[in-house]
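Okay, here's the structure, questions in a sec.
Left out: one protein chain. Kept in place: all the others.
What follows is chain A.
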Amino acid sequence: MSDNTPLIICEYCDAVYQRPTLAIHQQAHCVRCGGLLARPHLFHVDHLLALCVTAIMLVAFLSFYPVLVIRTGGQTHDATLVDAVWALTEGPTGIMALLAAFSVVVVPVTQVALLTWLLGFAHFRQRAPGFRGCMRWLATLGPWSMLEVFLLGALVAVFKITGRIEVLPTMGLLALGGLSLLIIGMAGRDVQRLWDELP
């Protein structure tokens, strides 16, 4: 196997380097274009698995608890993540609902599922069945998770309607923030190490 080649290639300008040994807090940048080449891993595989379990709980929480609650007169209305996506299906914006569902529901849930699958097996030093496919899907889905944008959107929505009515931020917002941070942290470069670490 030529798996453990000591060479790395800059993805922005194709310059080739020997893989550097990095201390914590050190990063390797390309001398030609300044792109990030390598940085040490933040988490151990088992830490990642633990974070993944946290992410599953947050997903479960977010699928039942509302992100925002408003109170007018005696009435209260609330909206979960799925409600917000569903609201777009009304009227002429049906396709937009699909795109929104994809970017804040389907992609994050798939990412968490794939990570659990991969990391669960990695805990026992094994490659999960379908390892190659799962890893490639994770890399492909990477740029399409938009939970953090949705979080900012929820905050903007709060400010847009306060004044006229009482808006109560909920635990859902906190969970949303946590989940988007976890996904950024886990699905990024750190998980790519599985290629090298699992035989």
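One rule holds in what follows: a residue touches a chain if its C-beta (ideal position, glycine included) is under 8 Å from a C-beta of that chain, and two chains touch if they have at least 3 such contacts; residues count from 1.
The criterion applied here is as follows: contacts and distances are computed from a predicted model.
**Student:** Can you work out the missing subunit's protein name as recorded in UniProt? Choose among "Cu-processing system permease protein", "Tricarboxylate transporter", "2-oxo-3-hexenedioate decarboxylase" or "Paraquat-inducible membrane protein A".
**Tutor:** Going by its UniProt entry, the chain not pictured is "Paraquat-inducible membrane protein A".
**Student:** With the missing chain put back, one of A:15, A:56, A:106 or A:174 would touch it. Which one?
**Tutor:** If we include the chain that is not displayed, A:15 is the one touching it.
**Student:** Which of these touches the unseen chain: A:22, A:88, A:106 or A:174?
**Tutor:** Checking the options A:22, A:88, A:106 or A:174, the one contacting the hidden chain is A:88.
**Student:** Just name the one of A:42, A:60, A:152 or A:171 that touches the chain not displayed here.
**Tutor:** Residue touching the absent chain, from the options given: A:152.
**Student:** Mind pulling the chain A residues that touch the left-out chain?
**Tutor:** 1-3, 5, 7-9, 11-17, 30-35, 67-68, 70, 72-73, 75, 77-79, 83-88, 90-93, 95-96, 99-100, 103-104, 132, 135-136, 139-140, 143-144, 146, 149-150, 152-154, 156-157, 159-161, 164-165, 192, 195
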